[in-house]
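With one protein chain removed, the remaining protein chains of the complex are shown where they sit.
Labels run A, B and C following the written order; every chain starts at residue 1.
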């Protein structure tokens, strides 16, 4: 289930110094396709971020799997978004609830990016994903 | 100039324990005639006191001396008022400015009653007396 | 085991043995262990502000020594950590009151919290509305409603109160049904008398008529630790400094939809989504009520206060407070010439009294000579004093760090003061 994620995050995990870690995160961000401009609307912005983070979280009704899309005007947040996408995209609601983004970010030494500070939208995204998965299961 | 005051405050000065000091203050308060009810009006109240303190500070125009009158519904404040009256009543503006109520109260161990706390009106009275004396001299 | 001290006047004075480790607790509150006027301090002014345990003092110092930074702003480690702590205390507070984190707004105190609600409701109130207040309210839960009434034309109606300062619940319910209020503003416990209000019945009745119920919890937040979802009020305010926390911190609980529907009271940075020169879009609660730099050190230290409280079961604290209060009430009641206005039943631990026609100011001044700290005056409850037919009173208010010995010293001092006055 976290196969994609493990692969995607390997270079981050293997980074020997923090500088390298951030380089890898930003490289990862570059591999994430940009959102279509038409989707970069204010309604999709995560409120309260100093950076701009657009976020879409939906369930594909036919497949019953999560579809997450996002973009950011910062390179680091975009890389972190790519990690979240790798972690959750294509999972069923049951699978979503078994994934703990906090643990995964902790293992990568990136837990501070999931802090309640309003500085980035990653935490909001994770919370939205989990809430939606729970709602699906009710 | 502070003759009356020295006489009036003698028993307070000589009190051996604080209990005795307060007894003497309250006795002194009893000797102070009450204000006429007609003078106990809200406009004469010192604002912000938890106790009621009425205060009148005037200059007798013919004699050019200070006339202070006051009353309080508490026994301790009334006694302290009596001390202030003994200190200032009948003085000319020049004489008023030579009297330092803070020093006198300090000597009697009563300085805390001249604190900026809003609990009693003594400090307000002293300030009003001094302001009026200064204005007279301009 | 209970010791019976005296039994004249048909009043039992009992001192139940206490399981609470009061010696250790008193040790945790450094301010208590001092002398005032060469007497050991007997602090009976917790209704005005409580003392603080060492952990609150240490947490404040630690914040400024190692952790100081602004929250929700900087993209740097100190700021991130300060933000995490700050938000953790919000969660801790929400847990304490049994509500959700996003239903807690930080303010500088209970007074600001009530102003936030009263001001925030302005657009929802019309001249046809009635706001119920009560004669026991602290001015903080009175003047803001007077202002709201003036601004909207709404009517203020005062809840009926018994002569002795207690509520007759049946009468109150009748009154509420008759008034059909839009808002009911009421204290959970009176700061002057300590009497606890029978809120569940009142809240149920008011809400069944569609009223918004605003509870002033300044005095109840620590003594009663209410679960606000069970109490079922719409808004509830508290002050940290009356809960062994720091000064300059308070809070508002609001049922989320109602909270989010309030117009912001204070505007500025951090509460906005977007700002142009001529207009702004606000964020959702609680952010939109928290413009400006908050009392970060204070809120962090309030977390320590809540942690301190959470080491006890609340029932333990309450039982201890009640035992000490009952003992104090009984002993005070036995003194000739004492008028005691606080009920002994349903009381958070406050004695409101006078001696003969002596002025409370004189009594309090003399008590201070014996190291006993009480408050004298109208206790910011002028309408209640008028209702009781007095100008003011002496108030001795207890907290869980008081013990039987405090009561003995207080009563001894009081008798000595009476001897001076008589």
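Everything that follows uses one rule, which is that a residue touches a chain if its C-beta (ideal position, glycine included) is under 8 Å from a C-beta of that chain, and two chains touch if they have at least 3 such contacts.
The structure presented is a predicted model; accordingly, all values stated were derived computationally and were not measured.
In the full assembly, the chain not pictured is in contact with A, B, C, by the touch criterion defined above.
Touch with the chain that is not drawn comes from one residue among C:171, C:209 or C:386, which is C:386. Of the candidate positions C:51, C:130, C:166 or C:347, contact with the unshown chain belongs to C:51.
When you scan C:208, C:274 or C:346 for touch with the missing chain, the hit is C:274. Within the entire complex, the positions of subunit C that touch the omitted partner chain are 30-31, 34, 36-37, 41, 43, 45, 48-49, 51-52, 56-57, 60-61, 64-70, 73-79, 108-112, 114-115, 133, 135, 138-144, 146-147, 156, 158, 239, 241, 246-249, 265-272, 274-280, 291-298, 361, 364-365, 367-368, 372-377, 380, 382-383, 386.
Residues of subunit A in touch with the missing chain: 18-19, 22-23, 26, 50-52, 73-77, 119-120.
For subunit B, the residues in touch with the chain missing from this view are 47-48, 50, 112, 115-119.
Keep in mind that, in the parts below, only the chains that are shown with their structure count from here on.
Ranking every chain by how far its Cα centroid lies from the centroid of subunit B, the top place goes to A. Between subunit A and subunit B the centroid-to-centroid distance comes to 74 Å (mean Cα coordinates, whole Å).
Rounded to whole angstrom units, the spacing between the C-alpha centres of subunit A and subunit C is 44. For subunit C, the set of residues touching two or more other chains is empty.
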